[in-house]
Structure formats: structure tokens, C-alpha cells
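Please read through the structure below; I'll follow up with questions.
Just one protein chain is left out here, and the rest sit where they should.
Take a look at subunit A:
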Amino acid sequence: MTLAEVWFVLIAVLWVGFLVLEGFDFGVGALHGVLGRDEAGRETALGTIAPVWDGNEVWLVVAGAGMFAAFPGWYATMFSAMYLALILLLVALILRGVAIVLRGKQEGPGWRRRWSAALIAGSVLAPLLIGIALGNLLRGLPIGSDQEFTGSFWDLLQPYALYTGLTVVVLCLLHAAAFVGLKTVGPVHDRADRTGRMLGPLAAAVVVGFAAWTLATASPGAGGWIVALVAVAAVLVAAVAIGRGRDGLAFGATAVTTAAVVGSIFVNLYPRVMVSTTGPADDLTIQNTSSAHYSLTVMTWVAGVLLPVVLIYQGWTYHVFRRRLGAPVAATPTAQIPSPRPAAEQPAGKHRTDPGRTHARDH
């Protein structure tokens, strides 16, 4: 295995890691209005991702920077070819990132409603666009022999890519339902279960379609078949487990499904990094887009040392915030009427004693 191939695997791992982690963040953002009937419920739903979403998003930053460093040719072609889609993705990510932080900074239903709308729009649009981008890598775009994109914006909107986008969005929603089911008790947990039961069959159907279409598109090797089967098997397990009290299994299964769906793009791409519809000779490959050996060696050392450290402390974060969050049984008056001081101004040392709030319990 050459260093360039190692980096191809690493980039794939970073994209997979990003969508497995940020996938439920996206889903929770999109579903928070559904999962929480009232403000307290919505806060609980968002509370499940609040401490971790920012760290999850860094996976995207590192995936992008890793492509820049290890495969400048790939990064340059892909990012300039998908110009408008990526700008829209940035807008979506900006909107939802700011919305998560600012939403709770003011009392008042108008303020919260506006940021909630931005959060939902951004949280649906972002995975959709990422899915479309990944689908286009495999389905192929017109690229000339100089590795420059020769098509137009409309080339991005091909059916397979759009369907990949749809698949990623549906998976994020299911993944989020499983995650919130795992991380909460009380009514929010119940609503997550109900949502998951509705989404389960839909997601299963969508993933089966995706697997079939991918196999038909990519003329896969053994790896392609295996990853497709894993995706289908995992989504079926998820659909069965979700909403039946098997919270841990359901979340594990949605995580595996997401990983397999995103991973299948890279497995089927190998050893290409971006397919050219102009002709196989113009495909971007690991070989013809990668950095030179010295640069890859340095980066391999850096990633080899740092990535495990990152995984350890990020994992520790999840351990620290492992407790389930609770919410009132019904909308209590305190949750609706603004308290004298905005929530954020409450000294954290003095806990609000909302009678409706159930205590958290460890799981």
C-alpha cells in the first residue's frame, strides 16, 4: 500500500467519521421542532448535541484540509467544479452553526422561531448537498484531460447524485431519532421513538434503492458488494430496533448504515478519486492527484500521532456527557412564559427548580 493509498483511506475515514458524527447533529437540528413539542422539549433535543456538535464539525474541516494537502489535484478540481453547491453548503453550515449558539441567547418566541427555522433549513440543506457532492464523485462529471471541469452547474443535478443526497438526508434523520432516543428520557424520548418507527421503513427502502443503484452504476468488486450488503443489513436492523426499546442497538445500526453508505462511495471509487464522464483516461486517480512522497510522509506522521489523541479526547467528551436528558411530562407554564431573567443569565450554580423537569438518570 503506498502512502497515497493510505491517505485515500484516511480521507474516506474522515468523511465517514464526519457523517456518522455530524449526521445525528444534522438530524437533530432538522427534527428538533418535531421531537420537542414545547420549548423545554426542543431545548432537551438540542441539549443532546449542544456539547459535541462543534467538535463533530471539525471532521469536515480536517477532511477538506486533508484533501488539500494529500490530493491537491482532487481538492482543486472537486471544489471548483462544485462551486455553487459548496457555496450553498457553506451558507447552510453557517446558518445552522450560528443558530445553535444564538437560539438560546434571547427570550421570546419570535427570536427562537427564527433561529429554529434557520437551524432546520441549514440542517436539511447541508447533508443534502454533501450527499449530492459525494454522488457526483462516483457518477462522474465532465472533466477534461487537464483535470479541469468542463461542464456547468446543471451537470451536478444528475439523478444518481440527487438520490445520494436524499439518502444521506433520510439517514441523518433516522440516525438522529436513534441518537435522541438514546440520550433522553420522558416525552422527547417517546417522540423520538415514534419518529424513528415512521422513518425506519422509509430509510430501509431508500437505502436498498441506493445500494442497488450504486451497484448498477459502479461495476463493483467484492468490496463494493460487501459494503452494499452491510448497508442494507444495518438499515434493516435499525428499522426493527428503533422504537422497540433497543436504543443502543438502534443507534449502533444507524451509525453502521451511515458509515456503509458513505463508505460505499469511496470503496467503489478506488483507485479513482473522481470519475470523468469524458472518458476513463481523464479520471482523477490517487496516482495523478496526490502530493509527493515527502509531504505525504510528514502528514502521515502527524496524523498517526494526533488522530488517536483526538479520538481519545473526543470519545471522552461523549463519556462526560453520557447522561440522558429529561424533559417535562407536559408543557409546564414555566417553559412557556419567559422567566424574569433569560435562561442564559441564570447562574449555573443555582439550579432552576422547575417542578416539571425530571431528573436525569445514567444509562
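Throughout what follows, a residue touches a chain if its C-beta (ideal position, glycine included) is under 8 Å from a C-beta of that chain, and two chains touch if they have at least 3 such contacts; residues count from 1.
We take it that contacts and distances are computed from a predicted model.
*Asks:* Please identify the absent chain by the protein name in its UniProt record; candidates are "Oxidoreductase FAD/NAD(P)-binding domain-containing protein", "Cytochrome d ubiquinol oxidase subunit I", "Sugar ABC transporter permease" or "Carbon-monoxide dehydrogenase iron sulfur subunit".
*Replies:* According to UniProt, the chain not displayed is called "Cytochrome d ubiquinol oxidase subunit I".
*Asks:* Which residue from A:Glu43, A:Asp193 or A:Asp282 sits in contact with the chain not drawn here?
*Replies:* A:Glu43
*Asks:* Just name the one of A:Val34, A:Leu86 or A:Ala121 that touches the chain not displayed here.
*Replies:* A:Leu86
*Asks:* Who touches the missing chain here, A:Leu3, A:Val16, A:Leu35 or A:Ala69?
*Replies:* Of these options, the touching residue for the absent chain is A:Ala69.
*Asks:* For review purposes, identify every residue of subunit A that touches the missing chain, sorted by number.
*Replies:* 43-44, 46-47, 50-55, 57-58, 60-62, 64-66, 68-73, 75-81, 83-84, 86-87, 90-91, 93-95, 97-98, 100-106, 147-150, 291-292, 294-295, 298-299, 302-303, 306-307, 310, 313-314, 317, 320-321, 323, 325-326, 343-352, 357-360
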